[in-house]
Structures are given as C-alpha cells and as structure tokens.
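Quick one: structure below, then a few questions.
With one protein chain held back, the other chains of the complex are shown just where they sit.
And now, chain A:
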Amino acid sequence: MSIPNDLKYTKSHEWVRLEDDGTATIGITQHAQELLGDMVFVETPAVGRQLKQGDECAVVESVKAAADVYAPITGEVTSANPELASAPEKINQDAYAAWLFRLKPANTADLEKLLDSAGYQKLLESEDH
C-alpha cells in the first residue's frame, strides 16, 4: 500500500503535509478510503474555524459508513477543497491528492509529534491483527 514518505500521519488515519507557505494540508489516507469504500459526501470545516488537535472537524461519508475526521494539529482553517462537494469520489481516486482542508498551525513543532511513514506502516500492521 502506498504511504508517501513526505507526509505525516495520525493514528486516526489522517495525513498532513507542511506546505512552503507554512500552512498544513490535511486529508485521509489511502487505507482509510479503502476501508470506507465509495465516497458519497464530504463535509469540510469552515474557513476561519479554530481547531484544537483531536477536534472533530470534517465528515466523510461512504456507501458503508460516515466517519469523522479529526484535526491532526491545532490551528486555524485557511481553506477547504472546493472540488469535494461535487466530486467526493476524488478521495477514492487518489486519497493523497484529494485534500480536505488547510490550516495555519499554531505551532509547527506539533507536526513532529505525528507519525512518519514508517510509524504509520507499523500502525497498519498492528491493526491487521
């Protein structure tokens, strides 16, 4: 399974990428989209919303289930992916391209506490048993 090396991960299957402009882009992992199956609806957080790490901040709904997305780090939402409202299937097509929202981290160092690709790989293996 593809787990890009340049991203950070959470135990709840979100991925985070630190952009050059200092914002962080957030989405759900390939593993998460596989478990959920065909997406039918995505709800993203409002721009300007202040998120604390662990807050429920988005919803992804598939034919099987609806799942909450949690804020991987604390920060303020700066944008949400406008494509997902009409084309939620983009998450199924490429989970690492179909980002959900971006936020301005309160503290960039928070990112260091998240899992790296090897750590996430290990997490998936442990969940398998």
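By our rule, a contact is a pair of C-beta atoms (placed from the backbone, for glycine too) under 8 Å apart; a residue touches a chain by one contact, two chains touch by 3 or more; residues count from 1.
Please note the rule applied: contacts and distances are computed from a predicted model.
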Identity of the absent chain, which is to be given by its UniProt protein name, from "Cytochrome B561", "Probable glycine dehydrogenase (decarboxylating) subunit 2", "ABC transporter ATP-binding protein" or "Molybdopterin-dependent oxidoreductase": "Probable glycine dehydrogenase (decarboxylating) subunit 2"
Selected from A:Leu18, A:Val40, A:Leu111 or A:Leu124 as touching the chain missing from the view: A:Val40
Hidden-chain contact residue, picked from the options A:Val47, A:Ala65, A:Ala97 or A:Ala118: A:Ala65
Touching residues on chain A - with respect to the absent chain: 35, 38, 40-41, 63-66, 88-89
